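Note that one protein chain of the assembly has been removed; the remaining protein chains are unaltered in position.
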Amino acid sequence: MADSEGMAVRLQSLPQATQVGFRVTLASQMSAANALGIPALPGVNRFIGAGGLLVLWLGPDEWLLIAPDGMVEWESRLRNAIGADQGAVVDVSANRVGFELSGPAARDVLASCCALDLHPRAFGPGGCGQTLIAKAQVILAQTDLETYRILVRPSFANYVAAWLEDGVAGVQGHAKADL
Amino acid sequence: MHPNEHALHNPEFLWRNPDPKPSYDVVIVGGGLHGLSTAYHLARNHGIKRVAVVERGWLGNGNAVRNTTIIRSNYLRDESAALYEHCLKLWEVWTEELDYEILFSQRGVLTLNHNLHEVREGHRGMYSNQLNGVDSEWLDAQAVKEFCPIVNTSADLRYPVAGGTLQRRGGIARHDAVVFALARAADRLGVDLIQGCEVTGFDIQRGRVTGLVTTKGRIGAGKVGLVGAGRTPLLARMAGIEVPLQSAPLQALVSDIVEPMLPCVVSNALHVYVSQAHKGELVMGAGRDPYTSYAQRGSFHILEDQMAAALQVFPIFGRVHLLRTWAGIVDVTPDASPIVGITPVEELYLNCGWGTGGFKATPGSGWVFAHTIAHGAPHALNAAFSLDRFETGALIDEHGASVAVH
Partner (left out) sequence: MLLIRCPWCGEREETEFRYGGQAHIATPRSDVDDASWARFLFHRDNPAGPFAERWVHIHGCRRWFHIVRDTLTHDITRSYLPSESPEDAG
């Protein structure tokens, strides 16, 4: 995927990563957090980044771990921590590919194709959500003030990238016109 | 232009506006197309003269004038083909019979297929139609292009056009003119058309209906026909009858007036169907909103999807402006076929469930329902469309053959 260079916003594709989805009962959530080296699993619409890992809330008993590529051992590590009868752990690494959208106008680009309220009063760094970009389902996480990570199923990746690139062209055209 | 030309073409009084009499032989509840058609046929075919139609608003305020006026008879099942073909044959003589310009135009209904599965379903429907004496033919993509040149048949579409079925005898008519024509014809046969008269309850004595409670007082009735379209569940509940319906919004829209560019009706499974009205507007229907509603209002994303599909198939529409959108509340049955027949209450009859596709049925719906009311038993054409089929399991599944919602 070509990067779009520019001052206001930049879109790039992220390297492949290990992804492990897990569902876990209340009783085993602390053990899962301990195994991941975080004080607790993130709450509703939040994610935690620590030690090269991202842990994202997906639903009331469901999270997604993103680890560097090749760290397949996370599946068994989590399964051992959670216990066989306290949840389910599945390696879903091929399920989604990632994009990063960054720059002062990143939020404007997303506003062109995503209905989630990303205003700082409602979202902000540490926020994540499953939602739609155009009509494709995505996991969206805001990693810092001006950076968003977008996880999308591979067959929709070109479609979502095209929408985002269109949005990038829009705000950059706008920025130029402002000068 | 003659200063009175408007008045000449639209004479102010097409029907009397009577107050209700104390009682009638038959009272029809609902002054939409199917209610008016029923009253007209009761008087015309069965010689029943003491007939009233009671309507809570004005005649034709509901789906009668909110629909996209597509007329066709290419339904899949034998029972449906017989009933809808009966309707189409009546349309073919109605302009003359009603002596009113209803702009019935048999310009052809073209149903596009976009993949192998749809092509097979299209052929299945076509063969079934032909066996039932309903005209239907197959057009490949090239023939589609010749029949309707503005269809985009290029192969690199997201949903390329693989071909389609054509019913040449299908087409459109002007819905409000049909309301006027029927109201005038029924009125001339002595039917009282009572507007602003809402039914709020039923007099039911020992299992038999004897009258109606309305906002214009009690009206006695020997027989009652319920033809309330989207509001049927509310009416039926007042009479203690349960109906297997969902009332939901169906939206449509028109463009500004443009030069003639669309010679036929075009439909497909992408949730857009379109024709060009005589005046020049493009009339387009959308998919149905999924939720139960009586608000006559649907969600915007349904219209967005519809426009996206329209632009794929007809790139030329990209320069057209959208003028107005609206919704009607459609009464949808589990098998997408209507319910026309008797009820557990004696002398109370039910005609509903035409859902997203009852405009085309206007003539035949009233014809068979009038027969059912007059004889106290259904005509052969509507016998299968009974309320009890949902209990016996003899459903008439038309989900597939309706393709889009019209």
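Letters A and B mark the chains in the order given here, with residues in each chain numbered from 1 onward.
FYI, a residue touches a chain if its C-beta (ideal position, glycine included) is under 8 Å from a C-beta of that chain, and two chains touch if they have at least 3 such contacts.
Being a predicted model, the structure only gives us computed values, none of them experimental.
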{"item": "Option touching the unshown chain, where A:Ala27, A:Ala50, A:Val72 or A:Ala115 are the choices", "value": "A:Ala115"}
{"item": "Candidate in contact with the missing chain, chosen from B:Gly222, B:Pro244 or B:Pro263", "value": "B:Pro244"}
{"item": "Sole residue of B:Gly211, B:Pro233 or B:Pro378 that reaches the chain not shown, by the stated touch rule", "value": "B:Pro233"}
{"item": "Contact partner of the left-out chain, one of A:Ser13, A:Ser31, A:Ser112 or A:Thr131", "value": "A:Thr131"}
{"item": "Residues of subunit A in contact with the chain not shown", "value": "44-45, 58-60, 62, 115-117, 129-132, 135, 137"}
{"item": "Residue ranges of subunit B at the interface with the undisplayed chain", "value": "233-234, 242-247, 290-295, 297, 299-301, 334, 390-392"}
